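All protein chains but one are shown at their positions in the complex.
Which chain is which? They are A and B, in the order written, and residues in each are numbered from 1.
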Amino acid sequence: MRSVWIRWAVPFFLLAFSSITQAEYGLNMTPGVTDISQSVYDLHMIVFWICVVIGIVVFGVMFWSMFKYRKSQGAKPAQFHESTLVEIIWTIIPFIILVAMAVPATSTLIEIYDVEESDIDIKITGYQWKWQYDYINDDVSFFSNLSTPQDQINNQETKGDNYLLEVDEPLVIPINKKIRFLVTSNDVIHSWWVPAFAVKKDAIPGFINEAWTKVNTPGIYRGQCAELCGKDHGFMPIVVKAVEEPEYKAWLLAKQEKAKADTLLASQQSAQQWSLEDLIAKGETVYNTSCAMCHQANGEGIPPAFPALKGSAIAMGAIENHINIVLNGKPGTAMQAFGQQLNDVDLAAVITYERNAWGNNKGDMVSPQDVAKAKGN
Amino acid sequence: MSAVVENELNEHHHHGPAQGISRWFFTTNHKDIGSMYLWFSFTMFLVGGCMALTIRAELFQPGLQIINPEFFNQMTTMHGLIMVFGAVMPAFVGLANWLIPMMIGAPDMALPRMNNWSFWILPFAFTMLLSTLFMEGGGPNFGWTFYAPLSTTYAPPSVTFFIFGVHMMGISSIMGAINVIATILNMRAPGMTMMKMPLFVWTWLITAFLLIAVMPVLAGVVTMMLMDIHFGTSFFNAAGGGDPVLFQHVFWFFGHPEVYIMILPAFGVVSQIIPTFSRKKLFGYSSMVWATSSIAILSFTVWAHHMFTVGIPLFGELFFMYATMLIAVPTGVKVFNWVATMFRGSISFETPMLFSIAFVILFSIGGFSGLMLAIAPADFQYHDTYFVVAHFHYVLVPGAIFGIFAAVYYWLPKWCGRMYSETLGKTHFWLSFVGMNLAFFPMHFLGLAGMPRRIPDYALQFADFNMISSVGAFLFGTTQLLFLYIVVSTIRSGAKASAAVWEGAEGLEWTLPSPAPYHSFTEPPVVK
Partner (left out) sequence: MLNKQEQNNKSKRTVIIALVVTVGMFGFGFALVPLYDVLCDIAGLNGKTGPKYVLQSGELETDLSRLVKVQFITSNNENMSWHFKPEVTQVEVHPGELMQVDFLVSNPTQQAMLAQAVPSLSPSEGADYFHRVECFCFTQQTLQAGEEARMPLRFVIDKDLPKHLTKLTLSYTLFDLTNSDISMASVPK
């Protein structure tokens, strides 16, 4: 019975450990694409192998004892039960091993904490449940939402390759430049984590945290929020696109141009006359990106925390109240002030959509001009 | 003359237990109270287990199938709270109640009536806690570690009941700990010096000191929460001059010693069982006492290793890294001592010994992942991932829980006078061993591959290991029903047990008959 167990257990552990170094199998930590992530990976592997060796020695003695000193085979117990010398030895040797581990760990940590001389500074704000990226010196700012369709999450559509790890607007950074991240939160504690960079920093409301990275290889790197932050903690991923510097500069310029064009377009669109059908169509898109996670695609919400909009007092009642709650949110709840996040056209569209979808059929139309007026502009 | 004899006879009648249900409400007998704690803890273990299986059922495949993310967060929170405060801690208190008086030759605990209150608070506290699941807004959904402001500004209305539940349960633990300290320090039989006490008594003494030191700090932090939520204070709110990170410091100042509270008694159990089944005295008794004390003292200096990503300055981060690595030394010493006890012994593999051996091996694996977590730069990749979940389940399940199973198999014959079925016991062991490893070993890989904690749905590359883990969890969970059957059938119809029960068992409890009399050691034994 005993030998059968050992014969089965030993190969299992050997098999498990032998393939551990192959990160492609998804078994091990990634060495990543920065010098720091490589150092972290190396530290991880050193400590891991030390533990394996210690385990083999200690468990080896145990298995040996269980085999050799069985009462059923006639073993007679020895009488010794203490030895100060032995206790000292097996206190000092582990201590020395730990000091040996602490040296590279300390130097890597000192490198990680050296945030000086950064080339680009980016402010990262965690929201319930998305990230906002703000290129401080370049006047570019945008939200990054999960873009996996609800239908995939609800098992009504086949899941894509980057299921739950894809966003509408990735963070774009140049390779070979030191990027400094300033991390904070709009509401609860979140945590920004990209395994390929070995960067994980908590986002704390009211406080700013720093981290940095310098990416060696172009590519797309995906991460997730790493601090429980409410209902959709698992649904606010991070996607970073690291590109050659010329491509980054072009992207930045395009973003700045687009921001200007969007403002212009928004004011033009605000000025232009929209039809009910067009507003509803646009509103549905906005709704699915910004509202459906809580209020659900069918408008039924998840009461009581996320009220239904279908047949609701707000969507069926006075337009001013509806506009107000979308613009300014509802304090003490998860309903955010979308007036800060969406432009007038999107706001008008989504409110119009909500008043007419799912059988609400109010026939109401809220125009971008109405929204602008409500904002006090 | 005859009247005196009759009176004496009448007095003897009072020495047995009362009849009916009021026996259990009013008992001050440490054996009754120990049994109640153990049954309560097993019930909570099954309740918490059902929550775990709900979680694992949802995580069986990617996508949301069974429950919504809001309820999932309630399940993960309640699973943690129930297991930590409702299963593990009360089980160890139950063992303490049953065993400490017998092991030191005392007739009962020092404060028998307070002992009764300590127990009966718990069913009330946990009924209140479980009822929050049915309240408007749902139960606590912010993790068992309940960080602010998710647990203050953004908490559901039931958070107030959560806080009251924590207060009640804390009072129970504190009273129990005071009782244990008073009993051990003052009621040992003559001749039993401190360094002659069984190691289970030592580990519980040290655990009790940890409890009275840190449970009040937990009470403090939930009171601060209560004040922030209801009385306009800003302990954890930057708007009013406070800091959410302060919450984490105060919580983990409690939280880290708490995890040692959950393991030290298991160290004690295993230190009693391994010598018995190796037929050899425990190697290095005084070293074991020193190692346990060092672990307890060091446990106050490591708390921020739960907070490496929070933005602690460099020298703070280094200090906590070094202190955490240091704790590996006395822990390693204990493991070496257990192995040295087995080495050149004469070993048999009854069920308590199987659980104890598995404890040493698997707890050590949990210790290794703990050492990896201590390395702060590496922790940036492990923190809040399934690597951490693997680590603490390895130290808690084959650690604390297997320690409790080992204790029950070992001492049940003494408690009820009947032997369990060795075949069924071994079956329970092997199924639990396989189920547990299937459930938790893959989690190491999931964490390293990048899967965060506390998420109800995950990216596709995590699917295979999640499926394996869920299968293992269901195997482990259903096996515990076998354990229930074993215990009940032993009590009702097991073979009669002798006083000594186990060849090679040492300690005062084995000098008593099996089952131990309702009142034992009414006259203290003399210990040489």
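In this section, a contact is a pair of C-beta atoms (placed from the backbone, for glycine too) under 8 Å apart; a residue touches a chain by one contact, two chains touch by 3 or more.
Not measured: the values here are computed from a predicted model.
**Student:** Out of B:Gly242, B:Gly284, B:Gly435 or B:Pro452, point to the residue that touches the absent chain in the complete complex.
**Tutor:** Checking each option in B:Gly242, B:Gly284, B:Gly435 or B:Pro452, the one touching the absent chain turns out to be B:Gly242.
**Student:** Among A:Glu82, A:Glu111 or A:Asp134, which one is in touch with the chain left out?
**Tutor:** Going through A:Glu82, A:Glu111 or A:Asp134 one by one, A:Asp134 is the residue touching the chain not shown.
**Student:** If the hidden chain were put back, which of A:Thr30, A:Thr125 or A:Gln224 would touch it?
**Tutor:** A:Thr125
**Student:** Give me the chain B residues in contact with the hidden chain, please.
**Tutor:** Residues 110-111, 174, 177-178, 181-183, 185-187, 190, 212-221, 224, 232-235, 237-243, 245-246, 249-250, 253, 311-313, 316, 524 of chain B touch the chain absent from view.
**Student:** I need the residue numbers on chain A that touch the omitted chain, in ascending order.
**Tutor:** Looking at chain A, the ones touching the missing chain are residues 115-118, 121, 123, 125, 134, 136-137, 182, 184, 186-187, 205-210, 327-331, 335-337, 339-340, 375-377.
We take it that only the chains that are shown with their structure count from here on.
**Student:** In their shared complex, at which residues does chain A touch chain B?
**Tutor:** Residues of chain A touching chain B: 2, 16, 26-30, 36, 39-40, 43-44, 47-48, 51, 54-55, 58-59, 61-62, 65-66, 69-72, 75-83, 86-87, 90-91, 94-95, 98, 101-102, 105-106, 108-110, 112-113, 152-155, 159, 161-165, 187-189, 191, 193, 195, 198-202, 204-207, 209-210, 223-235, 302, 304-305, 332, 334.
**Student:** Which of the residues in chain B end up touching chain A in this complex?
**Tutor:** Interface residues on chain B, with respect to chain A: 62-65, 68-70, 73, 136-138, 141-143, 147, 149-150, 153-154, 156, 237-239, 243-245, 278-287, 309-311, 314, 317-318, 321-322, 325-326, 328-329, 332-333, 335-336, 339-349, 357, 360-361, 364-365, 368, 371-372, 375-378, 380-381, 383-385, 441, 445, 448-450, 452-462, 465.
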